[in-house]
Structure formats: structure tokens, C-alpha cells
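Pasting in a structure now, in C-alpha cells, and then I'll have a few things to ask.
Omission of a single protein chain aside, the complex is shown with its protein chains in their original locations.
Now for subunit A:
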Amino acid sequence: MEIVGSRGKSSVSSAGDAFTDIQLYRSAPELEVRLEDFELYAVHRLRVLKGISDGLSRGKKPNEMEDLVNELWEVNMKRSEASEFVNKDIISHFVLRLVYCREEELRKWFLSMETTLFRYRFQRESPEAQRALLAEFNLPYKAVSSAEYESVKDKLKQAARSSGQSVPSADTIFYKVPFEQVPDLVASRRVFILKGYAYVAMNQVVSLLMTQYRSNLSKALVLTNRKWTSMIREQEKDRLTPIVEALSTSYLGPDYSQPIECADISLKDIDQVAKSSFPLCMRHLFEKLREDHHLKHGGRMQLGLFLKGVGLKLDDALAFWKAEFSRKVGAERFDKEYAYSIRHNYGKEGKRTDYTPYSCQKIISSTPGVGDHHGCPYRHFSEENLRAALNKMGVGNRAVEDVMDKVRSRHYQLACTLTFEAVHGASCDAGINHPNQYYIDSQKILESRKNSKGN
């Protein structure tokens, strides 16, 4: 794949197999890609994968997942020209390989999202397309001969009936594969297994392909990582490397850099609002600041930008921070050492760029040290402290257990979502992705209650 400057044109490859759009991404394409597309396509695909990840961790059922994946794919990836669409698919996949090859955690996530994507795309294909893809995988498995079918047909029928599948007939194609290749079919007893071999019917073949797809991609990622560290990172340090590195931590929702229109937050309300509508991470920073009259840099950034996002004006922000800090370091030192960075956050100093409030993802991946209070409590608190904090927020015991459950499986944003739901007694279907979103959603609920009470 060759990446060209913005004046280059993206050339178009052949439309590929007539049966199907699904790619196996065997090798990087000979395509020229414009730098803008490089990033843009990756972001679009990332939206698909993140959506899948969200759906999975919310426990969506297979049929719901199929609809979700289809919708995500249509919305983010479809292009009017079929060939453009294929190119976008291929380019975005290979860019994300670069982005996600660099750490074990990232690789794992990418592998499982891409495999899920493949699965649901495959399932929507026609039988001819599916067969064509199967052939493309070049699997070493032969179809079961009719003589062998006769010898096991009763068992095959029994297995099919037991799991509510259509009962096979003489012209159903079965593949005989090592049971290790189809763990999901084994686990749910949807196949007949004999002496280490599972008899996989044509309509179950997607399980087999997933295993294969996953293992191919897994190997490819390891190779990509090697290339990345040995060559690409250095060669592309001025061009692709910054894009690639930014993409892996990118947050795809709205950035909340502009204060919300609905309401400015005033200093006299701030304590009350912190209690009712701040997510735990911000509430904790806020309380620590009130308590210690100080926060270290990481905490000042995380809370400061959040407050900007919820509508605290610069002058109020200065007054707010000064009131606390001066009790510890004196007003003079505050003006000299700290005021600058607050103005900076509001884009009034230095480069004058607006700093955007931190997303959950950024907060979760931060690494608070000794004396730091920033970070994501669901990730960075001890279990004991987290329980205490949740109790203090008024989360009931049952809900605390649910939250801890998510924490243990490392779904920190879901843990926060459950907390939100427990505190507000209302559901939050979109999930929490950003502290400022937590705030806005919370305010909306409280506002609507206030109004309905007034009526």
C-alpha cells in the first residue's frame, strides 16, 4: 500500500470476486491512498469495531448483533461505487492493523472485533458467496463422502434435532474437522463429534472460518508489529506514525470542547451539581480539591477541562481554582504558577488552541502515580475504595455488585454506565463514553423531573 500526499488520486483496483464483497485481507493491496483517506477510513472502520465491542459487552444476542453489525457497516463503510467501497474496506483494515498491532491488549481487541465483523458479514451472504469464500480459505478439509455419511447419518440427525437445526439429508454437505477448530459448536453441542472430529454442516461452516480467519489475522498482526518496530515507525515518523499512534487512543464521539449551550454552571451551584451530576472520577477530584486545596497536574487537567466543558466560564474557573489553591499555596503563588495553565486550557495563553475535555478512554488509559487523584476510579481504585465511593454516591448493594462485576471483567465504562443508571434510576442506553456526556445526560434527567414536578 502506498500512501500519497493529498494531491494524489486513489486508484481503483478490480472489484474482485463477483460473488461477495467480503475480503480475507491476505496481503496489503497495491493501492495508492491519500493521507486524508488513510486516517478517515480508519476512523470509520474504528466506529464499526467500537460499535461491535459495545454490542458484545452489553450482551446483545446473535440476531441483534447481526442487525447491529449490518447497520454499523452500512452507515460507516458503504460507498456509492462498489469498487470504492472495496478499497475503503481494504485500506481501513490494513491501517487499523498498523494501529492495533503494537500491544498485546490492542491486538486481542482488534482480533476479536474483526472476527466478529467477519462472522456477521459472512452470515448475510448468499450460499454461493459463502461457498466461494470457503473455497478461498483453502481449508484442508474434505466433504464427508456419501458412504461415510450413511454410517453416521442417524447421529448427525440426532445432533441436529437436539439443537433445533434443520435435519440433514443425503445432499447436505458435511465437513469433518478436528473438534478444536469449532469450539463454539462443541460448547453448545450443535455438532456430532466422533473420535476427535466434529461433523460440521455447511450452514455451520462460519464457525470454522472464524477460527481460521482469526488465526490468519493473529499471525499477520505479529508480522505487522515486527515490521512496524523495525521499519515503519522510523521511516514514517513525520507522516504516518503520529496518525497511527493517535488512532489507537482516539475517542470517536463528540469532543465536548465547546461548552454546552443549555446552561452555564455558576460557582454558587457547583457543589450541589457536583453531587448530583458529576461522574465518580470528577466527583472524586472535586472533593479532593475541596479537601486538600490542591490537585496535581493530572488532576487539574482532567477536572479543569471537564469543568470547562460543562460551562464554567474562564473567570469563574480562575476564581474557583484560586479560592482553593490560595488556601494552600497563597494567592500570589497561585497567580504566578497556576493561573497560566488554566488560561491555557481555555486557549487564552500559549498556542491558543482549545483543549478538549478528556474522554473515558483517555482517562482509563492514564497512569496516575503516588499523590494523583485523576484517572478512572473503576480502573484505578482498589475494590475496597471503589465500594466505599459507590456507597457514598448512594448506589445500592445489588447495583454495587453489578458494577464490581463489570470492573472485574474490565468493562470500566459499563461499570460507570451502571452507576449512572443506579444513581439516576433511569436507563442509559448509549452507555457512558465521556464524563461530559455523563453530566449532560444527568442534567437532562434531573431537568425533566424538575419540570414534571412543577406541572
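By our rule, a residue touches a chain if its C-beta (ideal position, glycine included) is under 8 Å from a C-beta of that chain, and two chains touch if they have at least 3 such contacts; residues count from 1.
Everything that follows uses one rule, which is that contacts and distances are computed from a predicted model.
For the chain that does not appear here, its UniProt entry gives the protein name "DNA primase", which is one of "Protein prenyltransferase alpha subunit repeat-containing protein 1", "NEDD8-activating enzyme E1 catalytic subunit", "Methyltransferase HEMK2" or "DNA primase".
Within the complete assembly, A:E104 is the residue of A:E30, A:E104, A:D171 or A:E332 that touches the hidden chain. Looking at A:F192, A:F325 or A:Y338, the residue that reaches the missing chain in the full complex is A:F192. Residue A:S163 is the one among A:S163, A:T229, A:S266 or A:N385 that touches the chain not shown. Residues touching the missing chain, restricted to subunit A, are 104, 155, 158-159, 161-164, 179-180, 183-184, 186-189, 192-197 (touch as defined at the top).
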